[in-house]
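Removed from the display is one protein chain of the complex; every other protein chain stays in position.
After this line comes chain A, so read on.
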Amino acid sequence: MGFLWTGTWILVLVVHSSPIQAFPKPEGSQDKLVHNRELSAERPLNEQIAEAESDKIKNIYSPENKPGESNYSFVDNLNLLKAITEKEKIEKERQSVRNSPYDNKLNMEDVDSTKNRRLIDDYDSTKSGLDHKFQDDPDGLHQLDGTPLTAEDIVQKIATRIYEENDRGVFDKIVSKLLNLGLITESQAHTLEDEVAEVLQKLISKEANSYEEKPNKPTSKTESQSGKIPEKVIPMAAIQDGFANGENDETVSNTLTLTNGLERRTKTYSEDNFEELQYFPNFYALLKSIDSEKEAKEKETLITIMKTLIDFVKMMVKYGTISPEEGVSYLENLDETIALQTKNKLEKNVTDNKSKLFSAPSMKSHEETDSTKEEAAKMEKEYGTLKDSTKDDNPRGKTDEPKGKTEAYLEAIRKNIEWLKKHNTRGNKEDYDLSKMKDFINQQTEAYVEKGILDKEEADAIKRIYSSL
């Protein structure tokens, strides 16, 4: 059961992962958005648990106040908003308590370095603004300077939360809960949604001025999201009802929720059919660069290949055949290799021979099943296409000599890596530290260049080979 759960959140992680530049380290990646999303994706489940058990008790008092005011316009319903924020806070507390047994969530725990915890650390520390407000401020109803929150503030808060987490599911959850408890009517929910959407738009357009790339994602998301809110709310409520029937269904419903969410997101992005892949920045950049008509087919192939690969990885992780970390690192590896290929394509005119080095990754694959063969063939074709286009423009000025040398170096490095892997698996370590190796190599090659043992070019070639691993 736990596997499926982890599998499902990694699905979200994988699909929605924002640019992760570095090789994944156990200490956690630097992107808070990923973690936020991961957490928020899990939230429905936890909140449902929390809700089912405690809200009935906690909110006995608050609903008593509400019904009388439910007839007023939403903007005047300060208490309602207070209740929302309070509930959020309670759920979060509950959530953190709840989840420590699952080893997934811990606040400010940096003693243990399991990947999951670390991710949460980042999440916690980066969600500074609103989180701190909740934590420092017991009832969450005051500004930092102590003045009480107005309704506008609360709408602002929600919108900011949604924006930061990049997940409108935050809103959905709040609203669906309120609806479920009968605290607000559908029309009120719509109004709230409009208000929040408005604020969100403002936020986004403000941010869009400072970033160049961001406008694409949030804008398209919000636009499509607001259009589909009613659809989402109802299934969510339906699922929660279903959940109320028993915890046995929790994982199933969780999966359903998420896959529904995923599908919906995928469909949402269908207008530009490789939006999903924008989380692979290098791949995305590559696709963007292929704009010409005649290469449209190549573009199609590339997209299909990437999507299929991502689906495979998702499936692997979902069924627990590979760990989420492996899935992530595989995909990152992929992305980095793509980056390299792209770079080489650009550099092809400067140094011809070097580009040939990196056609290597595509050539080799030990096929064990037909589907993998197909995949590998696709990959090969993809890289092959890139490589071929490189060749075409190649004036072939250089001799074969430098190529032979780098060939020899490649071979030597390959043997080294092979031996290191074998050598370390016999020991207790599961995986040798590639990043440490890379650092060492960088250091040594620099030293060798200084001493006249290596040419600058050779050193660069070696560093490049290692950085592509």
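As a convention for this text, a contact is a pair of C-beta atoms (placed from the backbone, for glycine too) under 8 Å apart; a residue touches a chain by one contact, two chains touch by 3 or more; residues count from 1.
We adopt the following convention: contacts and distances are computed from a predicted model.
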- In UniProt, the chain not displayed here, chosen among "ER membrane protein complex subunit 1", "Ribosome biogenesis protein NOP53", "Carboxypeptidase E" or "BOS complex subunit NCLN", goes by "Carboxypeptidase E"
- From A:155, A:189, A:287 or A:334, the answer for touching the chain not displayed is A:334
- Message: Among A:194, A:298, A:407 or A:457, which one touches the chain that has been omitted from the display?
- Response: A:407
- Note on the structure: Even though one chain is not shown, chain A touches it at residues 3, 312-313, 315-316, 319-322, 326, 329-330, 333-334, 337, 356-357, 359-369, 371-372, 375-376, 379, 400-401, 403-405, 407-420, 437, 440-441, 444, 448, 451-454, 458, 462, 468-469
